[in-house]
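The complex appears here minus one protein chain, its other protein chains still in place.
So, chain A:
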């Protein structure tokens, strides 16, 4: 069985699954139950001067019957006294010495950082995470994302903390910025030992159209919050990969953003994360989800001949290329399995209205599509295929016209019914090469 343990900038953890700094990591009692369930580490809900929260404070986006696709909150850092939290941290480390306990911190002055770091390290934390990401409430007070959005300030505060800290310092980044490399590299220059990202995205989750108040509603008003959950995963992965690809970023990354299961975690790790942090999925389903995360990742590694999770870190990075280096000659076309088709014809609607007009219905629909990408090369469409279930409702693909965009396969509700089949392999013809060789102008442009 593969070894799931990790060493993150010196922070050791039995597996890469950490609780993110958030409500699930708010108390010793929760963190200990999480460790019992299998979590390898926890980033304690951000410590600092306790705040007063509002009610309500969470909102969610549901989509087509699926609950909590996206989630947002207007909750702030801990509302519990520092001494209470530190006493519980001490207790957790005493009972769970091999698990990672990281204190998330947020405060203002250099002196405050010094005191806060010293007291946390005295309590036995394995590392520190600087919260430069919170996009609501704290940033208006000059903390959270207001630091994360100012690379110079971020670098300076990181440097302060490095003066005081004996344990590794992680910098948690906000995604509310033009280019994630700016704060990421600033953190590296400030001496950070690791990066955590993404924090939540500034958001309004919804509007109560009867009361005319945004949600989540606090009396008769609301404010912007921080967006997270499954919906933000693609944004988070892009930012993680951006940093992981950059040669200046030589420190480990803790990936955060919509991770709900082992597959999400494996994708983040393949894009360069050493550990992953989970919050929304735990808030939705509880600590128990980690059992499958551990089991699934372990089975995946075994099945792919990897003996440790470290071997997976960054494995997909070489597969990332800039657009100009993608192969222009590679071609796939859609194939509809007439025996699986149920005749909903969503592929027809999608292809006709949203793509390239190459999927048709009915034996009489033999006319050419309204445009051809390379006029004069089109061949007659294939004869109609009759399905076993959907009868003559099975659509057909005019293969010479198919540009291989994927849309039909994406909208088809039946697994395995539409597949994209390779018709030519990579040719090495890329846009960048065309530019080099002066072949970058395609007929039909501005100066013709």
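Going forward, contacts are C-beta pairs under 8 Å (C-beta built on N, C-alpha and C of every residue); 3 or more make two chains touch, one makes a residue touch a chain; residues count from 1.
Everything below uses one rule, namely that contacts and distances are computed from a predicted model.
Asker: Out of "ABC-type sugar transport systems permease component", "1-acyl-sn-glycerol-3-phosphate acyltransferase", "Allophanate hydrolase" or "NAD(P)-dependent oxidoreductase", which one is the UniProt protein name for the chain not included here?
Answerer: In UniProt, the chain that is not shown appears as "NAD(P)-dependent oxidoreductase".
Asker: Pick out which of A:47, A:290, A:309 or A:390 touches the chain that's been left out of the picture.
Answerer: For the chain that is not drawn, the touching residue is A:390.
Asker: Which one touches the absent chain: A:5, A:224 or A:361?
Answerer: Touches the omitted chain: A:361.
Asker: Would you indicate which residue among A:348, A:397 or A:418 is in contact with the undisplayed chain?
Answerer: Spelled out, the listed residue whose C-beta touches the missing chain is A:348.
Asker: Tell me which stretches of chain A touch the chain missing from the display.
Answerer: Its contact residues with the unshown chain are 64-65, 342-346, 348-349, 361, 389-390, 393, 413-414.
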